[in-house]
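All protein chains but one are shown in place.
Which chain is which? They are A, B and C, in the order written, and residues in each are numbered from 1.
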Amino acid sequence: MIRKELCEVIRQTEIADSIFEMTVKGEMVKDIRTPGQFVHVKAAGGYDPLLRRPISISSIDRSKNELTMIYRKEGRGTGLLSEKKTGEAIDILGPLGNGFPLDEAKTGETALLVGGGIGVPPLYELSRQLKAKGVKVIHVLGFQTKDSIFYDSKFESLGETYIATADGSYGAMGFVTDVIRELKLQFDVVYACGPTPMLRAIEQNYQDKKVFLSLEERMGCGIGACFACVCHTTDDPKGFSYKKVCSDGPVFRAGEVVI
Amino acid sequence: MIRKELCEVIRQTEIADSIFEMTVKGEMVKDIRTPGQFVHVKAAGGYDPLLRRPISISSIDRSKNELTMIYRKEGRGTGLLSEKKTGEAIDILGPLGNGFPLDEAKTGETALLVGGGIGVPPLYELSRQLKAKGVKVIHVLGFQTKDSIFYDSKFESLGETYIATADGSYGAMGFVTDVIRELKLQFDVVYACGPTPMLRAIEQNYQDKKVFLSLEERMGCGIGACFACVCHTTDDPKGFSYKKVCSDGPVFRAGEVVI
Amino acid sequence: MNRLNINLPGLDLKNPIMPASGCFGFGREYSQFYNLDVLGAIMIKAATLEPRFGNPTPRVAETSAGMLNAIGLQNPGAHKILTEELPWLDQYDVPVIANIAGSQEDDYVETARIISQAANVHALELNISCPNVKTGGIAFGTIPDVAKQLTRKVKEVSAVPVYVKLSPNVSNIIEMAKSVEDGGADGLTMINTLIGMRLDLKTGKPILANSTGGLSGPAIKPVALRMIYEVSQKTKLPIIGMGGIQSAEDVVEFFYAGASAVAVGTANFVDPFVCPTIIEKLPSLLDKLGIEHISECTGRSWKRNEQPVNHRA
Partner (left out) sequence: MNRLNINLPGLDLKNPIMPASGCFGFGREYSQFYNLDVLGAIMIKAATLEPRFGNPTPRVAETSAGMLNAIGLQNPGAHKILTEELPWLDQYDVPVIANIAGSQEDDYVETARIISQAANVHALELNISCPNVKTGGIAFGTIPDVAKQLTRKVKEVSAVPVYVKLSPNVSNIIEMAKSVEDGGADGLTMINTLIGMRLDLKTGKPILANSTGGLSGPAIKPVALRMIYEVSQKTKLPIIGMGGIQSAEDVVEFFYAGASAVAVGTANFVDPFVCPTIIEKLPSLLDKLGIEHISECTGRSWKRNEQPVNHRA
């Protein structure tokens, strides 16, 4: 069930340069099914800004009905969000979409989790749940620069973690895909979230593996009604067949849709 | 000098039904010349709402650089204002306009201060300053109903105070003009602020007295640039001659402009 | 007493609130949130004769108090809508207004013929004003004679009354309205989106893949009100008003301007419950304003003041 709920801000911290971690409390936590689902957040009452903002759920605490989001302060919406204080209420619609399929990684298998920048957050809850069911997790995380790195030690506590930065200021210099190749990492399943070129490269490189990709698209409704976020399906790339990132995704199996 | 300043909210209280008293601190207090001047308040950052809101200055404390406004929570702008908490900053432009001329009432003379509803606030500072210079003040204040009455005891402490309510739930029932007539009040100068019909009646009834009226008009700029708030002058009621309520007023001598 | 019911050609509405075309799909998504029976009607997404994929993404961009969209009439085609979407909607006790679009006259006519067969389609909304399709569309919406001719052709085949949806992107909205009235329209819906654009600060390129898109939301409300005010005084056709409606207050403002019913578009994305919320709040707003029945509000801005009942003789 999708709820529209006024959620209370439990805490908010700037965990890296312009990167905020915000935890809110709400009944909708009960309805979260898979890691990689997202919420649609109204950053302010009124019409400034008008539309909601899609933000991934980065972790949940079912016992407390709490969910955590990690976002980069970008424009007006995330800017206003970053000013919210503990105790304030935020209008949130969620949970939305379909997350990463956990059952595709069997106990004892190895899952490779690849994240780029602000695509890293949903991988955290995914990693926790995979580990809990006995899947070995390896993380390869890419960031712009040293100052924008977050959650590195949290990921390390769950499994091997490799960091790359675009400017080489920390970890390997370059792309996450380079890291994976150079380290000759072995794995059974790939879960990835990040910029489209990164997702394309992963799809290209691991055609023999099970690969799941979380896409991003500008959204209107977030629930499948407005057709803002559609993509072609791979079986009919110029035709009428489509998937909606918001309600069919945001996570798709590699090869399912044209990215 | 007119300043645009981020003023700190010192305190805010709901002093009657939907009537708020808000005190802010700012350098602009230094530039306030006469009671009846106003400020132009941005109720929120961004464009919701877009325009500033004109609010009269109801009292000032020069020693602390504080000014107080009293406003009725009406629409979006005053609604947002009413949510401001101590310590928050508000973008205010002011002081604006020309207030009530104090020197028109001489020491020992009697001034009648007539206020209607949300026109009452600027009379408070006026009354204090008149009393301080030895003018006898009489107040006749009209409100919709008992629950919307405010500052009655504050006015009483400065001079005779008569209250009328439109529904008769407190004081005399009816209009302030009825009260003045029935009580056969004697005075040398009238200062009035309130709804236009009230001002018209006062102008009509006391053509032999010195009468000063504070007008209201929808405003754009508040500083005389946009020509939103003009009125005809009485000497040329259909012609091209005009006064601007924001920068020539809001206080005019009765007979100066067409109301 | 029902204070909200409204009768319009083909439409017996329990209340005058309906979601606007393209902002509610075919109802399925919103049926997760509430029972669609509460709605006055539903304006479904535009149907074209053949299926369409629409424009490349990004298809939406935000603006101050508004949004741009360039969906490009994505839809499964008239036949699928007739056989799959409309039967699903038939479980609800709510009249459907079917929005139809096309690139040329024949498409419109054929689509109208097909869609108007459905039992739950009580009216057609002739979309002559979609700004996001390369061919046709816009010319139908800006040239009075073309619009009149199209209206006439569609009227000939339609089994139900035809409302024509006017584009605001014209020099003379009254002329457009009168032309489609001459063409036999049973009502008007207005306004469709204004054409607008946003640019990406970093790339310098348009944000929308289609470059321009249709502007909707609160930003356009004053334009919608003005056009309804003008048109309602110059034609006899009932008007379903839309453009930035978010609240019961907005609804009354549209009625004052001259609307007889209203549609809510963009606001559904902001609050999926906006339609039922407005319907729920209308009666108490009418109380506050001293109005018995919402129909009294229509055209109040330009109707001469009638004597209040208690002042008569």
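Following the convention adopted for this analysis, a residue touches a chain if its C-beta (ideal position, glycine included) is under 8 Å from a C-beta of that chain, and two chains touch if they have at least 3 such contacts.
Computed from a predicted model, the values in this text were never measured in an experiment.
Engineer: The complex has one chain that is not drawn here; which of the drawn chains does it touch?
Structural biologist: In the entire complex, chains touched by the missing one are A, B, C.
Engineer: Can you say which of C:Leu194, C:Leu237, C:Val270 or C:Ile294 touches the chain missing from this structure?
Structural biologist: C:Leu194
Engineer: Could you please point out the subunit B residues that touch the chain left off the display?
Structural biologist: 1-2, 4, 42, 47-52, 93, 217-232, 239-240, 242, 247
Engineer: Footprint of the hidden chain on subunit A, which residues?
Structural biologist: Answer for subunit A: residues 47-48 touch the chain left out.
Engineer: List every residue of subunit C that touches the chain not included in the displayed model.
Structural biologist: So the residues of subunit C touching the missing chain come out as 63-66, 68, 142, 169-172, 194-199, 201-202, 204-206, 211-212, 215, 217-223, 225-226, 229, 244, 249, 252-253, 256-257, 289, 297, 300-301.
Convention: only the chains that are shown with their structure count from here on.
Engineer: Look at all chain centres (mean of CA atoms) and spot the one farthest from the centre of subunit A.
Structural biologist: Most remote chain from subunit A, centroid-wise, comes out as B.
Engineer: Of the chain pairs B-C and A-C, which one is connected by the greater count of C-beta contacts?
Structural biologist: Between the two chain pairs, A-C has more contacting C-beta pairs.
Engineer: Taking each chain's centre as the mean of its CA atoms, how far is subunit B from subunit C in angstrom?
Structural biologist: So the centre of subunit B lies 45 Å away from the centre of subunit C.
Engineer: Can you list every residue of subunit A that touches 2 or more other chains, as numbers and ranges?
Structural biologist: Those would be 47-48.
Engineer: Listing for subunit C: what residues touch at least two other chains?
Structural biologist: Those would be 64-65.
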